[in-house]
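Removed from the display is one protein chain of the complex; every other protein chain stays in position.
Lettered A, B and C in written order, each chain numbered from 1.
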């Protein structure tokens, strides 16, 4: 089943879906396993697994630090792929890769797709790869049936959004605000306008990320978005309280 | 009696005359008195008393230091003049002032001459006052009967020496070599040529200074010069052994 | 140029969506400026009245005699205001910012030269200014930090990654994705996403335009070779552009050989075999990276060359063999610096001294009738702490020790 359809089905049953994020290898693959188990057990609908990169340009300080710590701890791309294979086999929900383009490029983009497909990865989020630069990437995504997740930003015009929707699949990742991951977002009037613009531009489900960390945040997205994305918040939680805190936190979000 | 005649008379009786030097106020006026007494008692023929100046451009390190120490100790021009008056009254030999032009200039050149004449000073040695700059100075020297001592240097041409001789009186101070006071001079062939040149240029007695510090040095001047000038050497001697060492040193020079 | 923003297979604009409109606007402003017949003259006027352009081309007669081969000419970018070629780029972008009506500029800096130049431009144009600088570079280049702050800029030490230039670039982008509405990112070299390489190369082309005219006047014909150090590549591109269409002029880029290419501690992306193609910091070029695509630590005595990437335009010219690349080691750099000071009374920046090294290697075997040009990208005063360190100057050390004690006692 395609990712989009899966999401539509799930959405039919829930007011809003939850996507969580984690950085592979941070603080360790061991902890990754536990965190993912807690997430899945507590009803997360899909998970983006970030393969660490040394130059995570679009990430804020928490995720940046996680990327660099993972690499320093020796997390190799190969190890990330191995863990991902283990995880997708163990859990029934869809998993996506989030990473920067150089990781694919250096691995070999086609080879990377082949590997990801073999593992059962359902989508790629690559924040530094606009469709203009993604010809090969988009072709391979189609070939391997892996959803290339397009990104909207508050600075995107409606025209631009429509263009982005075309090659997009799975869902659209709507960046909630200017800036990098990890800072608080205000879900105000401007935000509502922005979401309305997103909605007009595409039929794909809309995920909203950047700065979502509480039930209140999630609630305020209901009706405006299909998926709430929890990123930095769980990394901080694991840093501060360990993986066991993730389950209760997720359970309390909706 | 004019200085020149005095020197000629003395020279008739001695193979060579001795002129010594000291810095007024260094190390103290007290020591100056004692040093001069020793010099006179041991047969020095004339003495140049340097009035200290803060910028003694033509002096080497020892005399430079003596100048600056005297000023730091509070030696004023007035004090120097007072001491000079006391000295000239106490001793029968001719005394000269050696100083830089600013001391005269600031005091008032005419006033300075008047004062020096009153004290009985017989000549002025002002190393930074070439005759081109000394119109007023030379006129006053004539007026007050104070010998303006001209200076020859190894770099002076014979023509220049003849010009210098014209306004000169008393004697000519022949700088023995390039450089400042205080370093050793070689009395070699070149030096002989130089002295011959000096002799041809003037009838005035010739004094030779810079770097003379031993009986051997003085001996080597006999026949070439009329006066040997002892400068730095006695200052060093007083520094190292005190004023009492001056008498025996002078006595041993000739 | 091939595909928009590409040079052969290199370049592009690998930017987050949030910056899409910003880049469109920037690209438009740049194109408009470039096709406005008044813009370049305005730029020239600024550079000749605020900086000292045209900078001279100095005939280094003593060095020429010393090596006994080619006539050595030095293009004097050190005589620019703020002491390096960085001013050319920064002032040009300043004019663009004014056109775009933005009120704030941000920049990354490694050696601090680009930071000082940007802070200077911001003061001149009345912009607010934030400079990102790796924490390690902040420590190494304190004098430049001091000047940036005095010029009114806020200097933010970057504590992520290797805490050097590349991390400062990331951090500047992180600022920009928040602040793009009123802020322009003044990229310091011919790197980064399109249109930066093209834009910076255009502003820096002022070096080559002048140098071409000057060498023809001084030497009567074109030089046989032109040498430039390559960090990001802006000074090299600047002078090379004067001679790109003259196949008889050989162009040589000199990278940081650090402790020697064989040690792995260097910043040679194109010379040697350690670089490989990659995409990072918004563009595709040859990077120093591991087999996973993680950027490696680099080393150079010259902070301005200590960078993992290189201009995509230069990667293309390298691939097409139009520019030859070599590397100079830290040790060679100090020797060339010393010789140049003694022989010509000229103190090259440590970066620039890399170009001198290679020119000195090649000059003796060139014929006397030939000329070579060394692009002296900046002056070495800024490097006194590094140079005094490298020469282990005892009086300098004592001076710093005493000064430090005095401050500690305050």
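The definition used in the following text is that contacts are C-beta pairs under 8 Å (C-beta built on N, C-alpha and C of every residue); 3 or more make two chains touch, one makes a residue touch a chain.
The model shown is predicted, which means the values in this text are computed figures rather than measured ones.
Asker: Could you run through the displayed chains and say which ones the absent chain touches?
Answerer: The omitted chain makes contact with B, C across the full complex.
Asker: Among B:23, B:129 or B:229, single out the residue that touches the unshown chain.
Answerer: B:129
Asker: Of B:119, B:153, B:195 or B:212, which sits in contact with the chain we cannot see?
Answerer: B:153
Asker: Check the options C:150, C:213 or C:368 and report the residue that touches the missing chain.
Answerer: C:150
Asker: Looking at the full complex, which residue from B:6, B:107, B:124 or B:249 touches the chain that isn't shown here?
Answerer: Looking across B:6, B:107, B:124 or B:249, the contact with the absent chain belongs to B:107.
Asker: Considering the whole complex rather than only what is displayed, give the residues of chain C touching the chain that is not shown.
Answerer: Touch with the absent chain occurs at residues 48-52, 55-59, 62, 76, 79-81, 83, 119-124, 126, 139, 142-143, 145-147, 149-152, 218, 338, 341-347, 381-382, 384-385, 387-388, 391, 393, 395-405, 407-408, 410.
Asker: If the missing chain were put back, which residues of chain B would it touch?
Answerer: 53-58, 60-61, 64-65, 68, 71, 76-77, 100-103, 105-107, 127-130, 132-133, 150-157, 160, 164, 175, 178-180
FYI, only the chains that are shown with their structure count from here on.
Asker: Based on which chains are in contact, what kind of graph results: line, ring, star, complete or other?
Answerer: Drawn as a graph, the chains match no named shape, so other.
Asker: Just give me the whole-number Å value for how far the CA centre of chain A lies from that of chain C.
Answerer: 37
Asker: Could you work out how far the Cα centre of chain A sits from that of chain B, in whole Å?
Answerer: About 98 Å, centre to centre.
Asker: Can you list the chain C residues in contact with two or more other chains?
Answerer: Within chain C, no residue contacts more than one other chain.
Asker: What are the residue numbers in chain B that touch two or more other chains?
Answerer: Nothing qualifies.
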